[in-house]
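A single protein chain has been omitted from the complex, and every remaining protein chain is retained in its original position.
So that you can tell them apart, the chains are marked A and B in the order they are listed, and the count of residues begins at 1 in each.
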Amino acid sequence: MIRFIVRRLLQSVPLLLVISLLIFALIHAAPGGPLSTYLENPNVRPEDIERLRRAMGLDRPLGVQYLSWLRAFVQGDWGFSYADGRPVLDRLVERIPATLELIGVACVMALLAALPVGIIAAINRRFDRVSSVFAVAGISLPVFWFGLLLQLVFAGALGWLPSSGRTSFDGGDVADRAAHLVLPATVLAAALSAAWSRYLRRAMRDTVARPFMRAARARGLSQRTLLLHHALPNALPTFVTVVLLDISMMASGAVVTESIFAWPGIGSLFTEALGKRDYAVLMAFLMCGSIAVMVLNLVADLAVHALDPRTRDAA
Amino acid sequence: MKRFLLVSALVLASCGRERARPAASTDLLTIGYDREPDTMNRYATHILEDIESCVVEGLVTNDEAMNIVPVLALEVPTTANGGVDLRPDGGMDVTWKLRPGITWHDGVPHTSADVKFTVDAINKGDWKPESVDGFDRISSVDTPDSLTAVVHYREVYAPYRLQFVRGTLPKHLLDGKSIDAATEYNRKPLGTGPYRVVEWKTGEHILLEGVPNYWRGAEYPKIKRLLFKFLPNTTTRINQLKSGEVQMVALVPWDKVRELRGLPAVRLNTVVGNGYEHVTLNQKHFTPFADVVVRRAMAHAIDRDLIVRSLLDNLVKVVDGPIQPLSSAYEKDVTRYEYNPARARALLDSAGWVVAGDGIRSRAGTRLAFTLITQSGFAIRENVSQALQKQFKDVGIEANVRLIDGTSISSIWFKGDFDAMLHWWQQGADPEITLFFAADRMPPAGRNINYFRDDTLTAMLYASDRTADEATRITLLKQVQKRLALFVPELPLYNTSKVDAVPATLRGFTGNPTNAGPFWNVYQWQLTAAK
Partner (left out) sequence: MSASAYTGVPATRAPLIAGVLLGVLLLGAALAPVLAPYAVDALDLANRRAAPSMRHWFGTDELGRDLLTRVLFGARVSLAIGLVSAMVSAAIGAAVGSIAGYAGPLADDVLMRITDAMLAIPRLPLLMIAAAVLQPSVPVLVLLVGLAGWMETARVVRAEVLSLAARDFVSAARAIGASPARVVLRHVLPGVLPAAAVATTLAVGRGILMESALSFFGVGVQPPTASWGNMLYQAQTTMTSEPWLAIFPGAMIFLTVLACNAVGDAIGAATS
């Protein structure tokens, strides 16, 4: 087990190196740079641009810039934001709680919906049909469209909920925060719960079709018992894998949601940083995202290992 | 079935728009702001200084009619009032008299030492001020007494009046410190203005609170708190205004104004802007633009009135040149190119551009076809560029529209790597346009991205810059405008008027045509109880 973890961690080092090189090249290939925003102002003269370019170290060759970034990054120094001059780490750290809160709540909502729906759908054919309609619909809506629609209805027309933001500035109590969470979390949870319930249902059905289940059926166990006591535990490990992988990818799904709902998380930080070509923040965001996915991948593998009845019995 | 849900939701949404919202407090104004500032340091920021200007005041500011009015200065120095002295060596001395009795928010008096410190700090060059324009022409500052600062320029510098529009840096706080690293100052600057920063919640908002003893009088500012919510997504911003979650949005995009008409809680305030939307014709990149006949034909080909009437809902006015009607240097009587496609065709025929089989003209193997770039995500520009495309096509000119994101496009025009571009320049209150039209101001030395070369014009422009006499300067600039209209190096379209959506209950709001922004007189604003 330990050896497995160590091996995976070692493997991820060269991968992260490749990823960092790839995204560094990519973001620097994009036209414009951190100084582009200055160009709009006619009072900023070319001399000023040159002066700022030197001050920011952007006049150095790209290779040198990459190496100095890499050297600092592995030492835990993530540099300073080109936009506001503050440490990149500070900028990320202050945004992460908001994103975790949003993703966490969305996942809980999605799981609360997906687990019962998936299980009942596996057992009951009628329910299966109805739920599948909603499930397929849930993953077929463009996220920004769905988000704007919710805003228009629940914040605009009905006025029940705040349309965006994380807290009212003078509120901030639990009720206020919950009210702000409802719409963005719903948007994120909609697609997830749809995908997850479908997945769980299918995994359970697949398990029922396996030979050992046929043997169990031959012993006279009811379909219901089979599903709940045998299919579900068997389907869970892969289900958990899917859930963990999806969660790890939500950082990017949240980019749209955070933008629409002005959610102060790392997704909206990314959008802002991309617009300003804030290289330091972009690198840190993408590296963090990649590392988070890799870690969750590993956790998923470990979880499968721990949950799988076969490996558990063997242990 | 989701479609029905959708339709019914939309119906519901449109019904609900009329619903009344609870009356907001008169002590708090919530503003939906389109971006988060990078820093609150006015000299380091490269975006509008709306929030900053509530805290840090300049020696002068621009009022709603674009006049330069004193704030921390007692008066604006001129040759007439003895504030400006032309030295025999070609240099210039400007004497700023500071208003007495003004203290920074920490109680320390605001003095001429702060003016001197500001100049020295910017010229020292060890940090990242956005622009050092003008400052680099200052040789030194003398402070004969605590309220007098004499600024010595190496040469005559006509825009001197706006030198300190961004205020001063507090010497007692920043002396000996690295200003880039002065995070505390850059996040919560020390100012003399009506408000101070109490909270900056990254990604969410900045909260300003009125200071207790504002120098204009204890009754100011009348609104106790200003809350700037960062809402970069335009739809979200407009939706919050509709739902009453924010009360004010500055600079509403013209195509969104229609959405806000008829909202009882919102008043739309329009001022003529100090910028102009135009099509830049890069003669270096697409040589047919170098022919004045082609340019005149293009000017006749476009129906600016129709575009303004339809796509811009009459929110802007057609203009014929770079200096805008509000400016004292504005010249009204210039060559005007009315919409006349027949005349455009005749001009092109006369210049030897013959219509080919595909309906597009060509001459000696060169097609009259170019790429028109403009900023993506800017609905009005996307639409106007397509209307222009059609109007050019009607006279046999092909314009291929290409949309480019805002960050990329500035680096493209800065390199001169485009044929034609639909965009605007937003200018300061000073009418200097040398940077945009002088022959030696082509990139990288300036913003002459038409690559227009006219020596007479260039001489006139520089002469206008190097006089401290206002009347002479205006005469020269009026001649400049006539010459520009005659040779039409670019196609002016319309003035970029500024529309601000403010609460119907707000008193004292005027708007502002310049980059001083609508918050220039925020201390006077007052929210009255809803009727």
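We take it that a contact is a pair of C-beta atoms (placed from the backbone, for glycine too) under 8 Å apart; a residue touches a chain by one contact, two chains touch by 3 or more.
The shown structure was predicted, so the numbers you read here are calculated from the model rather than taken from an experiment.
Within the set A:Ile19, A:Leu89 or A:Val299, the residue that contacts the chain not displayed is A:Ile19.
The hidden chain makes contact, of the residues B:Thr183, B:Ser408 or B:Thr467, with B:Ser408. Considering the whole complex, the residue from B:Thr79, B:Thr103, B:Ser310 or B:Thr456 that touches the absent chain is B:Ser310. Contact with the chain not shown here comes from a single listed residue; of B:His205, B:Lys222, B:Lys256 or B:Lys478, that residue is B:Lys256. Although one chain is not displayed, chain B still touches it through residues 1-3, 6-7, 10, 13-14, 17, 234-235, 238, 255-256, 258-259, 306-307, 310-311, 376-377, 379, 382-383, 386-387, 389-390, 401-405, 407-408. The chain not shown here touches chain A at positions 11-12, 15-16, 18-19, 22-23, 26-27, 29-31, 129-130, 132-133, 136-137, 139-145, 148-149, 152, 156, 198, 202, 205-206, 209, 245, 249, 251-253, 255-256, 259, 270-271, 274, 282, 285-286, 289-291, 293-294, 297.
One rule holds for everything that comes next: only the chains that are shown with their structure count from here on.
Centre-to-centre separation between chain A and chain B, using Cα means, comes to 39 Å.
Chain A meets chain B in the complex at residues 30-33, 36-49, 51-52, 55-56, 83-86, 91, 94-95, 98, 133, 137, 141, 148-149, 151-153, 155-159, 162-167, 169, 259-262, 264-265, 268-269, 271-272, 275-277. Within the complex, the chain B residues that touch chain A are 1-2, 6, 9-10, 12-17, 19, 21, 35-36, 38-39, 44, 46-47, 125, 127-128, 130-133, 136, 180-181, 183, 186, 199, 201-205, 207, 227, 229-233, 235-236, 239-240, 242-243, 245, 404-414, 425-428, 435-436, 443-447.
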